[in-house]
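Note that one protein chain is taken out, while the other chains of the complex remain in position.
Now for chain A:
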């Protein structure tokens, strides 16, 4: 049996760059560098570990990385391939500009189905939109179990198991494949691509699909048909400069005086 893993990765603007809005109130991608979302590196890492475990047991495993995004999003796929994924799918179409979570999930669901899968692995949230809902939506659309927000994950005999650390409790979860998983940044440090990996990635296949390849009409996605609309965006006013003192033995007391002045004590 061969385990087919699809990892959903997003190409995002660098969070340490100066992110802002374009005139149509979508994310302006022109002035800021993009990269593979750091939180999706954890998904790639877990896919690699699951595949390695599988191969140790003399089974086969194949990892496809999938992204929906503009031309440059290929960079994110290359990075995932150089980490060790086997092949990539890039869904790219001008009509996708401005698509929101529900639209993106439709495209991802169709692309995952077309690729063929036993296990879909996502990151916990994208670092730009930070909604963290796509994996659940994907499971809903695909009609398979969601095993999400895992800080530990393993696959054995057609079952995926994982640990979910919630606000009030830690849960151990289990579901039969096929399933959609998402992993958190607690799941284990992602590996760096090796030189060999980077060279090998150049030869790995990247398939490009557009909306018609997925039987999706332009009207089902894009900014015009989004389910949500941003009416305004304002830069948060810079915080007014505060008082900064150097501790010369009385720093704690000075701070206490400030807090008392603000009625915190």
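Basically, contacts are C-beta pairs under 8 Å (C-beta built on N, C-alpha and C of every residue); 3 or more make two chains touch, one makes a residue touch a chain; residues count from 1.
Everything that follows uses one rule, which is that contacts and distances are computed from a predicted model.
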item: Chain not displayed: protein name in its UniProt record ("Electron transfer flavoprotein, alpha subunit", "Xanthine dehydrogenase molybdenum-binding subunit", "NADH-quinone oxidoreductase subunit E" or "Monovalent cation/H+ antiporter subunit D family protein"); value: "Electron transfer flavoprotein, alpha subunit"
item: Of A:130, A:194 or A:208, the one touching the omitted chain in the full complex; value: A:130
item: Residue in contact with the excluded chain [from A:64, A:82 or A:105]; value: A:105
item: Absent-chain interface as seen on chain A, which is shown; value: 15-16, 19-21, 25, 39, 100-102, 105, 124-125, 127-128, 130-134, 136-137, 139-141, 143-149, 151, 161, 164-176, 179, 184-186, 226-236, 239, 242-247, 249-256, 258-260, 262, 264-265
